[in-house]
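Missing here: one protein chain of the complex. Every other protein chain is in place.
For chain A:
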Amino acid sequence: MTQLALVIDLNVCVGCHACVTSCKEWNTSGWAGPMTDQRPYGEDPTGTFFNRVQTYEAGVFPHTETYHFPKSCLHCEDPPCVPVCPTGASYKREDNGVVLVDYDKCIGCKYCSWACPYGAREIDEKLRVMKKCTLCIDRITDMSLPESERKPACVLACPTSARLFGDVHDSDSEVSVAIREEGGYALQPEWGTKPANHYLPRRKTRIQIHEDELVRADNPLKKEQLPTLPEGGETLDDVAW
């Protein structure tokens, strides 16, 4: 069983939104498009996106740390949005585990969005159907593309390589190794939805070092440790000629 997924590295995400714009650019003109906008140049612009980058701050100034948090459909292994769909428009692909919406069957009842605890689904207000991240299904399954390009648009666009893509069921894949060795975690694991997408935490390289380890105790060049002068002052032997 293949389960394609993204692994997003919060250690290197700089919050540049390149994944957001490349996602919209690819998908609005692809299989899942168009992704319509309302009032894009007006006072209150809104629209359909599959991917958002949010920003969080941990701590209190001045001891703060900023987290940029890309958020899209997690392609759960047990997706709660699929069984609630009354028409069967929402489905999980058997062959690669991607959760998709059939836009020709969707009636726009929004029930799936109520059933998703992550808020990963957004209604397209113009087309009046539910939309969500497809993992660029039309790219990753397009055999006419070279293998290096058979990846979601967001992954290809990321300038810091914060987004990895692969099969999380293959224990030797890049994503599985990253999850295993870099502390990958799932969002809201309490629900048991088993999200396929994982996140990698902030990682700091620190070594445990004691203060006395910074000072060399037996340093022969230490001035203090030079032999003290004998009582009665210098002798002839002490004079360097």
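Just so we're on the same page, a contact is a pair of C-beta atoms (placed from the backbone, for glycine too) under 8 Å apart; a residue touches a chain by one contact, two chains touch by 3 or more; residues count from 1.
One rule holds for everything that comes next: contacts and distances are computed from a predicted model.
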item	value
Listed names "Cell division topological specificity factor", "Potassium-transporting ATPase KdpC subunit", "Peptide/nickel transport system permease protein" or "Dimethyl sulfoxide reductase anchor subunit", with the criterion being the UniProt name of the chain not displayed	"Dimethyl sulfoxide reductase anchor subunit"
Residues belonging to chain A that touch the chain removed from view	10, 17, 20, 39, 44-49, 52-60, 65-67, 69, 71, 80, 82-89, 105-111, 113-119, 121-123, 125, 127-129, 185-191, 199, 201-202
